[in-house]
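Here the complex is missing one protein chain, while the rest keep their positions.
Labels for the chains are A, B and C, by order of writing; each one numbers its residues from 1.
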Amino acid sequence: MNKQKEITETIAKIPSGATVMVGGFGSPGTPFTLLDELLRQGQDRLTLIKNDANEPGYGIAKLIEADRVDTLIASHIGLNRQAVGRMNSGQLRVEFYPQGILAEKIRTAGAGLFGFLSDIGIETEITDPSQIIEWQVDKSVTKRKLKVETALHADFALIHAARADHFGNLIYTDSAINFNPLMAMAAENVFVETFDLQAPGAFPPEQIHTPFAFVSTVVQVDLSPEYELMEHYV
Amino acid sequence: MNKQKEITETIAKIPSGATVMVGGFGSPGTPFTLLDELLRQGQDRLTLIKNDANEPGYGIAKLIEADRVDTLIASHIGLNRQAVGRMNSGQLRVEFYPQGILAEKIRTAGAGLFGFLSDIGIETEITDPSQIIEWQVDKSVTKRKLKVETALHADFALIHAARADHFGNLIYTDSAINFNPLMAMAAENVFVETFDLQAPGAFPPEQIHTPFAFVSTVVQVDLSPEYELMEHYV
Amino acid sequence: MSKPERPVRTERILLRAAQEIKSGLVINLGIGLPTLVPDYLPDDFDALIHSENGILGCGPIAKRAQARASLIDAAGHYVTLRSGSSCFDSSVSFSMIRRGRIDLCMLGAFEVDQSGNLANWKIPGKLSPGIGGAMELAQKAKRLIVLSTHTDKHGRPKILERCRLPLTAPVCVNRIITDEAVIDVTPDGLLVQEIAENISAEELQNHTEANLIFPKTNLTGTSGVRRFK
Partner (left out) sequence: MSKPERPVRTERILLRAAQEIKSGLVINLGIGLPTLVPDYLPDDFDALIHSENGILGCGPIAKRAQARASLIDAAGHYVTLRSGSSCFDSSVSFSMIRRGRIDLCMLGAFEVDQSGNLANWKIPGKLSPGIGGAMELAQKAKRLIVLSTHTDKHGRPKILERCRLPLTAPVCVNRIITDEAVIDVTPDGLLVQEIAENISAEELQNHTEANLIFPKTNLTGTSGVRRFK
């Protein structure tokens, strides 16, 4: 039941061509060390699912810049001009979803469900008529036009947790929670990095954000400069 | 921003005929004091949404026994023979859902969505062909048969929290979490009882289960025998 | 672990069921016989028990002095929490189930049949207290074992050719453990893996509506079939 492993063998399980969910909204919650190891090992043709593209030189931006990413599924990549440039030049395929819809599509996979019905963006260019159903959602006589959003699955999730135990129970903090608990539920194999790895029993049961049943592997990592304040924002 | 109110005026906002979500799985998480005040005030023709019917003489069982409940939407009422008897004799209308589907229908309302696609119970008697759609949920060529489950809404939710602050931030504990955070998101008006009411700032931000934006009113209640061990189970 | 006196048929099922629980598996134990299985595990056993009302890591049933009013399992027992446990809401609990994170689930049965169909939630006109977590557990656990007496209290078979009661889930059962046998549901039918030591293969078939397959032997022989107490 001890899920702690070395980073090299953990990341080596990810093959080229894999679909990988990556936690984080901007820097907070981004698993920088796991991503650096993925960069080092050389897997390519990746499909990444992350809210954003990080900022140039950080996190998944490094993988994009090294031509290792075919497709990025995201909500907004405005803080990464290089990724926008690659998208515009056709080097990087990007699929955008509204941020909460992206979150919910991931959660839907994590909940073992197949899709959900939403009215977000239904009258905008992001919706195709083929995605619409008419359904009676309440006791009113008329049916309502709704968009079917399907679950978003992944082979792997790379997660940054503030604290973890050896069973794989996870606690996040601050705005570094974001997509991490959702992706930890959704992906088939869930690899977690943390600075703070403890013995089971260290956390009060109702404060655990991700229960261990969802987690495959926990890697202990060191605090490196990427996790510290980004000087250009201070 | 202080949402603390007296119990009488709080429960008085619930009219007869209202749809009321009630937290709790069995006793833990059941808002016994709010329910007793609802019993005292006399509202009737209620539709209650709770996982179960509590046990005879406890919680919503008292409302059922006092003929104040028209419809109960639940998952399992096996621990309450009187409620089963009333259901069988036609005095009480009961709608059953699989437990996790009930939870998810409530969460769907809380997430501002309209429904979800599931395969649970799809080949059993709980599914009517009219609830089935065929949808292409992944990149396979064939569509998949799925059941559309619609969101479950309520005018009111009665919630038991282990701890709360005056803003309405809530923390639950043990197996008393259950449906409470989901119902707190879903209902239009959310009334919370707690033994332990604190000033804002008392709780670490990432340990709050229900952020205050979902909560209407917090009522401080006293520990009464219903919240203690049930002797017949010890 | 100390446990109350139980009927021999019950004891036999529980003893055999306990052998299915391997270290590291996430397990859900349904109401009835399954919740009693932990009594037959070694005291130091590393069981990871999920309770669908929102617990991962249930410990043994609580003694009075340990019991907390806010902490019950899905069967309504006051329980303890083991080290590394967590508590969460019902949507997370059933996400865990539907997402396939329950490695092993044990459920009781009214009826089970040769296709692995299970009926355990409703007897029309007699018993219909609701669905509870049974449908999601039956449909989504990675491995589902039914624990049941081989025949009902009137001596009638519970293992049928085809369930007659409303199904909990179709084609979901992997193994059936009774007081008379351990039977696997296979694409070819019901394969007897073990027979209780006090019973013959013929008796077993007589107590079973569905046809049983006995490995490497015929109906009256028992070679290749392990005996259990």
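One rule holds in what follows: a residue touches a chain if its C-beta (ideal position, glycine included) is under 8 Å from a C-beta of that chain, and two chains touch if they have at least 3 such contacts.
Computed from a predicted structure; not experimentally measured.
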Interface partners of the hidden chain - shown chains only, full complex considered: A, B
Residue among A:Ala18, A:Val69 or A:Ala103 touching the omitted chain: A:Ala103
Sites on chain A contacted by the missing partner chain, in the whole complex: 25-29, 51-52, 74-79, 84, 94, 96-104, 107, 118-121, 123-126, 162, 172-182, 209, 227-230, 233-234
Interface with the unshown chain - residue positions in chain B: 1, 109-113, 165-167, 169, 185, 199-201, 203, 205-206, 208, 211-214
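Throughout what follows, only the chains that are shown with their structure count from here on.
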Taking each chain's C-alpha mean as its centre, the one farthest from chain C: A
Chains linked by the largest number of contacting C-beta pairs: B-C
Cα-centroid distance, chain A relative to chain B, in whole angstrom: 31
For chain B paired with chain C, centre-to-centre distance based on mean C-alpha positions, whole Å: 29
Multi-partner residues of chain B (at least 2 other chains): 104, 118-119, 172-174, 177, 209
Of all residues in chain C, the ones touching two or more other chains: 55, 87-88, 91, 94-95, 97-98, 140
